[in-house]
Every structure is written in structure tokens, then in C-alpha cells.
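As you look at this complex, bear in mind that one protein chain is not there, while each of the others sits in place.
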Amino acid sequence: MPNVTPTEDEVAGWFDRYSNWGRWGAEDLLGTLNHITPSMRAAAARTVEHGRSVSCAWDVRMNALDDGGRIQSQRMMLRTGLGYRDGGEEDVSPAGARAVDGHLGTASEIISMAFHGRPITHIDALSHIFWKGRMYNDVPSAYVTDRDGATVHDVRTVAGGIQARGVLLDVARAQGRDWLDPREPVFPEHLEAAERAQGVTVGPGDVLLVRTGEGARRTNGDWNPALNGSPGLHVACVPWLSERQVAVLGADCPQEVTPSGYENLKLPLHGIAMAAMGLWLIDNCQLEDLGATCAELDRWHFFFSLGPLRLTGATGSPVNPLALF
Amino acid sequence: MPNVTPTEDEVAGWFDRYSNWGRWGAEDLLGTLNHITPSMRAAAARTVEHGRSVSCAWDVRMNALDDGGRIQSQRMMLRTGLGYRDGGEEDVSPAGARAVDGHLGTASEIISMAFHGRPITHIDALSHIFWKGRMYNDVPSAYVTDRDGATVHDVRTVAGGIQARGVLLDVARAQGRDWLDPREPVFPEHLEAAERAQGVTVGPGDVLLVRTGEGARRTNGDWNPALNGSPGLHVACVPWLSERQVAVLGADCPQEVTPSGYENLKLPLHGIAMAAMGLWLIDNCQLEDLGATCAELDRWHFFFSLGPLRLTGATGSPVNPLALF
Amino acid sequence: MPNVTPTEDEVAGWFDRYSNWGRWGAEDLLGTLNHITPSMRAAAARTVEHGRSVSCAWDVRMNALDDGGRIQSQRMMLRTGLGYRDGGEEDVSPAGARAVDGHLGTASEIISMAFHGRPITHIDALSHIFWKGRMYNDVPSAYVTDRDGATVHDVRTVAGGIQARGVLLDVARAQGRDWLDPREPVFPEHLEAAERAQGVTVGPGDVLLVRTGEGARRTNGDWNPALNGSPGLHVACVPWLSERQVAVLGADCPQEVTPSGYENLKLPLHGIAMAAMGLWLIDNCQLEDLGATCAELDRWHFFFSLGPLRLTGATGSPVNPLALF
Partner (left out) sequence: MPNVTPTEDEVAGWFDRYSNWGRWGAEDLLGTLNHITPSMRAAAARTVEHGRSVSCAWDVRMNALDDGGRIQSQRMMLRTGLGYRDGGEEDVSPAGARAVDGHLGTASEIISMAFHGRPITHIDALSHIFWKGRMYNDVPSAYVTDRDGATVHDVRTVAGGIQARGVLLDVARAQGRDWLDPREPVFPEHLEAAERAQGVTVGPGDVLLVRTGEGARRTNGDWNPALNGSPGLHVACVPWLSERQVAVLGADCPQEVTPSGYENLKLPLHGIAMAAMGLWLIDNCQLEDLGATCAELDRWHFFFSLGPLRLTGATGSPVNPLALF
């Protein structure tokens, strides 16, 4: 597929052209997850050879800000291990104030996360994105309310998890580079070049992970989040993603190149992929470990397993996607 | 193994007898996860036949209390879908106040959880439990601080996930009952009776899930959380769990029978299993769907996959454990 | 003023009739606080005789629910006093993990509150209530956004505090009763009867506090929040409040009788008083101490002082209103 940059009008027109509204019924919630069949899932599991598991998530830092400087995560301890004597007794505090009984003590906490921010690894539910006030399959945006959150398209659609064949396209490695530049777009030709270099082909029902090297740049390179802007897929990849019948798209960045390159279109890939196609996205994957493992084994597909939290009314979930070889 | 109830002194003595401190080195963090080898992991994956995935988690209710009446979970919307017109424009709010650009809108939220409470499905990290002021492998409880949380034994020990053979022992079903009574103990003989009834044997490196029917009682039965008390494994199961080399123990209750039956021992199974043996626990599993699937397929083992959130300093993580057949 | 119950249509018509929109200018934010002049404020302060201060707030319970069963308040400790030795040293925790230097230690916390719920004592800012999508002085409700909160009419309008003459009308005491019944309305004639019994007259610029005995009923009586419904001012008091030029209205309940008695009007007093008149309300005052003090001194007016938190974008603030005699 050649590298052609569509015009703004063409992109706007793609919403209808690549829409899956009604394709799997008027009540469909799964979107592109319909591409994954049970037999694909079983076949993927049976390809496991080494029993080697790789996490595709970053550590969740606590009491931290996201890349945009907004509050992202907090940990507030409810019980600590401070003040216990060797007997497990705390003899100074007021009676009953410690969770101590006999020898036992416990520690616990509250965690809080605004998980959609960068760099927390998370899945976007189809309620996360609206286009002209509509979610996937023509659901009005007003179904995401202040009181109840997402009353349709919450993340529990994938309560049973996502298990499928995973494929890594390591675009940076295929080009012999450590990482792509901050605002560098990935076009279909780059994806296909990686396929050729790696000897793998993305097909129906695959979980596609794209590595730009953003993680390496973040940890080893010249990182300045204030610079704003990320490498990622150009919206020109929409037809390719549709044609290949990709079930889930993940990347080591928020998926798409930012800025988008279009004056009046912000996050057009998110808009068209999620709201029109019903394509599930996993943002901010940590693909450094996965890239290294794939290169070491010279094997670019694996069994992919993801268990999102079953958060009622949530527009997504923090996750720890696992690749098993 | 016969059903013998140990005395309080015997149980206290088990801490040293079944301790794994030093067994895998003075710096070991994995505890019983050392029982799982890569080849066991691969073999488990290759048993998948149907490509059928079952979640072992409950939905996380939001803005809810735990069974003890404490605040457990909150969802606070940062952006909703209210107020969008069809053009995606909100023409009334002050300029710049909405995350709208061209056609696109987004929804997002903060979620917060005191996940150790009941009924959230979660994994306990080895920093969750102290015995006489010590965690597994002789780490002082004071290493769980108010500022930094668990500075040792946080949940990131299992960042790479837990993937292994899973076995369900459906104790209630094996006895032809809908559920065990609220404070009814499960002894080794009950586990072995379920093994015989189901034709399965728990062995080294297995993730053992025990179903008491607590979930059915909660949703269909006569449920009163104020009644306090749960069915579960009696501490008499400790020698059995050690001998069978179980890697992970989960149940549809907080694992062990409460009250414990010992005047001066609170949660003795938690204390000895976690602090002495380094046994990882998954509390409050939802095993209704799993039990039904196992019964339908007459197959009581499966590929088990769990990806805990990589929460820095956390004493555990909310999870969605997956069973794949 | 006789006790006449207006029809639903009459009440709806009062919005325009008693509106203060434009009265103090198109940009006015103060509403009825315009009734308080500096000389009134100084005169009120100079009436202080005894130097006796009475709080009109309830204790804020922590980790508690509001009367509607929603999460209201949390306290999460950031630093505790656990684990200090007499020398102020904590010799077990990892280096640097405690806020200890030499002899000194500190304790601190995060507090969180959904303060509009009952029974937290709080002031409502004029952004708290909309009527037909408008706030006081014709401001669109959409100026209260998810990102920025109240961009107009936030509580900082009263950053300089409210200091004025306060008057308590103890309606329950004037009737020789411990408390009014749960859904019992207070009409203008009841307010005037209390004035006569107490020998005080409510006038321009007064902070009017109305005691129904709801606090005594809550602490000493037969309290069941699930019963839903509260005594309070009937919407028929609107003309009286307007005529007397009351600056602020507080009560030991959420001000107005609930249910309202009108099929299609919910909280009509809140709607008309706040959105039309710009009348500031203080909900859930604790008037047991104030009532007792007034009765003891046989003095029903006092110097009133309130310092709301200067919360940016907030639709109100938790407060501790003080009466000084």
C-alpha cells in the first residue's frame, strides 16, 4: 500500500466509508473484537513454546503527574507496617486503633488513577471517544454522564478478557533506528516494510502492537514531555487497519502521530478507528521488553492475553498486557 | 490426608515448620511462584482446546462500600459526553473549557479503590501480611511506610504476570450443594474429595482455585454481609498446600474460614501461608462462571493468566484472572 | 403575613416576580449580600458583650456516607505518628522513608469531601443551583464545566467572608416542642410567631438562622435518614424573605421542607431563592448549641462571622459559622 497523505476532506469522508456501524447488528458492542474467533484464540495459545512471559506495561508511578502535567495517580496508605514490635503488638496506640490481633498485622492502601493520561498503559473502551457527538454504533455521547459514567460501551464489554494472536511490528528496529522522532508519522508502507523485515504478516483478528521506540527515547534519550507531540500512526493507516481486519491496536505511544498534521482534525485516527470502526486501542504500551524478546527469538508473533479490570461505567481500564512465547 | 484440627500451639508452631524463608535464597521475592517453571507454563498454554475464556473477577461496583461498610471504590468523571451538539461543538460553555476540537470529544475519569476489601477481586502481594512484625523472608514490617508504601515485596514482583495451569476444586458442587454455610471450614479431606469427584489432582506449580459457592450465596441466596464470617479453608490445610507445592491460592471468599476458630489467632492461614511460605493469594474470585464452564466441559484444569497492575509500592492489585479452555 | 399555600402556577410565576436579576447591575455576583453594608457590619460587631463564641457547624465525620448513602468524606493519612521511638528516630524503616530529622516528626493527611451532602455544614455558592438552565443573573448553567468547575459564581465571591448581624428564629422552641416533624413545613406565620416569642425582628442585611430542632431529633430522637424528607421552610416563605431583605438564610436542615408538596417542583425554594433572588444559603447548620445559648442569655441576635474556603471553581464550601455574643 503506497504512502499517500489524504486531504482533510478525504479523512472526514472516511468516517462513513470505514464505519462498522450496523455491520455486526444494531446492538453490537464488540466492534473489531468480532474479528477474533474462538478457534483463532485456541490456535494462538497452542503456539506457545518457551513459556516465557513478557509484560507490555509500564510501572504505574504513584503520586505522579501525567505528561500533560495533570494529576495522574495517588497511593494513600490505610495501614502501614510502622510501629509494630516483634511480637506484632503495638503497645502505645489507643486501644483498637491498629489492625493487630495476636501475631498478625496487615497493610493496605487506596490507589487512584486518571488512567487515560500518558504514560499509564491502558485500554480505551469505546465510550472514550465521540465523533460529532456519537460513539461507535450511533450511541449518543450523552450516554456518558456525570453520575453514572459510561452507561453504554463501558469497559466491561471485554470483561472476559482479550486473548488472541499478537504481532509486534517494530518499526524503529526495522529501520535500524533507536526511535522515531517526536512528531514522525508512520504510514502503511512503514508497517509493511516491518512485516517484510520481520517475516510476519498481520491478519484478521490479530492484536497489532507497533513499536516506535518511544519508550527507549523516554528512558534513555532526550525526553521532554513539554515538547508535546509524539510519533505514531498517521491517519492514512485507517484503510490498512480496516483491510487487514485488525482486532486491537496498541503502541508505545498514544497510537497516532500528534499533531495530526490537519488544521481542523484533532486525533483523527482515534476518532475514525474508535467511533466509526469500533477498533479497540491500547495506549502507552511498554514495548522495550517485547521488542528485545522478539528480536532475540526472531519470532514476532505470540499469545496475547489481557484482563481489563471490570470497572462499572468506566471508559477504559489500566492494564498489564502479557505476551507469551 | 485425614481431617485433624490442630491446637492453637500447633498452628503457632507451623510458622517455622512450613516456612520457606531462605529456601530460594535470602533475597527471594517470589515465594511459591518458584514452583512454576517455564515448561509448565508452556505446557499449560498448549492444553487450550476451545478458545473459550472465562473471567474469574466480579464487576467492580463504583461509589460503593465494602462488606465491612468502608468506602471501597469511587469513579469521578473528568470529562463526560454531556452537552455536545451533533456537530461536536458545545457553543455555550466558556471558550476553551471543553475538550472539543473539530468533530472530536473525549470522556475520562479518575477511579479510586481500596481494593483489599471484599468483594473486589484482587491479588495480595507479600507485603500485605505481617506475622510478629515480619513479612516473607524476614523483611521487617516497617518497610511498608506511609510515604513510600511497600518498599519491599510490592506487587511488581509479579509484573510479568502469572501464567500457569489452573485447577478448580469445586467443593460445593462436589458435595451436591449450592453453597457452604457462612462459617463452614474446608479441610484437606474436602479438597481431596473434590479431586476424586472431579478426576483431577492438584500438583506442583498449580494455581488452585477453590469454590465454596459464596458467590451464588451472595447473588442468589440469603446474603447479609453484616453477619460477618465466611466459609473458607481451615488453617489445617497449610500442610496440604505445602506438600502439594501449590503456587497460588484463590477462592470465592477471602480464602480462609472466618472466624478462624482460635481465640488468639486471627487469619492464621493468611499469616502462615503468606508470611512463612510466601504463598500468593487471590481474594474474592468470582467462580460461578468458572464452575459452570468446568462442569459443562467436565474439565477442571485450564490455562490460567493474570496480569496484575504494575503499581509501584502497592501491597496488591485489583485483577481480572482469566481461565482459558 | 398569613399562611397561604400558593398554587404550583403561582410558585412558577414567583421566579420572575422576586427575581433580582439586574437589580444590582448585569455583572452582579453578590446577590442578597448587597443588603449588608459596612456600617451594619461594624454595628453588629460592637454589640458583642460576653466574648462567648458558638459554632454553628457539625463535626465532619470521616470515611462516612451522607444521608443519601453516598460517599461523603475521607481522611487518608500521609504521615502518622506510628513507629517513632522516644528519640524521635525510626531505626527500622528504609533510609529516608520517614519525615524525621533529629527530634522532629510530623503528621499530615489528605481530606476529601463531597460537601453538598447532608449533614456537612456548608455554604451554597450561586453556581450550585440552576433554574431552566440558568444561574442567578442570567448566567448559563454550562458555565459550570467538568474541567473548570464553576467559571462564574464560584464560592470566591465571598472570599472576604460574611460578617453581619445574625438572628436565630427558634421555631421549635417558640412552639414549646423539641423538634418539628420530618416533613413539616414552616410558613411565614411560624417565623413571625417566633419573632414575637423571642422579641426580635428580622430586618435588612440579617443572616437569618432557622432552628427546626432537626439536630436534636438526629442526635436524641428517632432518626432514620432513609425516611427521606425533612422539615423546613415552605416555598411560601419566598415573599417574606424578599420583603425582609434577608442577606443569608441558614437552617438546621437543608433549608426547605422536602418533599416540597408540589408534584412538578423539586426544591422550589432553592430554585427561586438562589437562581432568581441570589440568596445565599447555609445548609445543615448545627443550631443546638446556638439555640441553648440564645435561650440562656435570652438574646436572639449576635455577631455572625463566616470564612468560606477560597476554593477556585467551587459551587460552595464546607464552613464553620460562628456566632459571637
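General remarks:
Letters A, B and C mark the chains in the order given here, with residues in each chain numbered from 1 onward.
One rule holds for everything that comes next: contacts are C-beta pairs under 8 Å (C-beta built on N, C-alpha and C of every residue); 3 or more make two chains touch, one makes a residue touch a chain.
Only a predicted model underlies this, so the values are computations on that prediction, with no experimental measurement involved.
From the set C:38, C:176 or C:199, the residue in touch with the chain omitted from the display is C:38, counting the whole complex.
Checked against the hidden chain, the listed residues C:20, C:80, C:212 or C:242 yield one contact partner: C:80.
Take chain C: the residues that touch the chain left off the picture are 12, 37-43, 45-46, 48-55, 57-62, 74-75, 77-78, 80-88, 101-116, 127-135, 140-146, 149-150, 156, 159-161, 163, 264-268, 270-271, 303, 305-316, 318-322, 324.
Across the interface with the omitted chain, chain B contributes residues 76-78, 80, 82-83, 90, 93, 110, 146.
If you put the missing chain back, the residues of chain A touching it would be 63, 65, 70-71, 74, 77-80, 83, 90, 92-94, 97-99, 140, 142-143, 145-148, 151.
Rule of thumb we're sticking to: only the chains that are shown with their structure count from here on.
Across the assembly, the mean Cα position most removed from that of chain B is the one of C. Remark: chain B and chain C have CA centroids separated by 45 Å (rounded to whole angstrom).
The centroid of the Cα atoms in chain A and the matching centroid in chain B are 24 Å apart.
Among all residues of chain A, those that touch two or more other chains are 74, 77-78, 80, 82-83, 110, 146.
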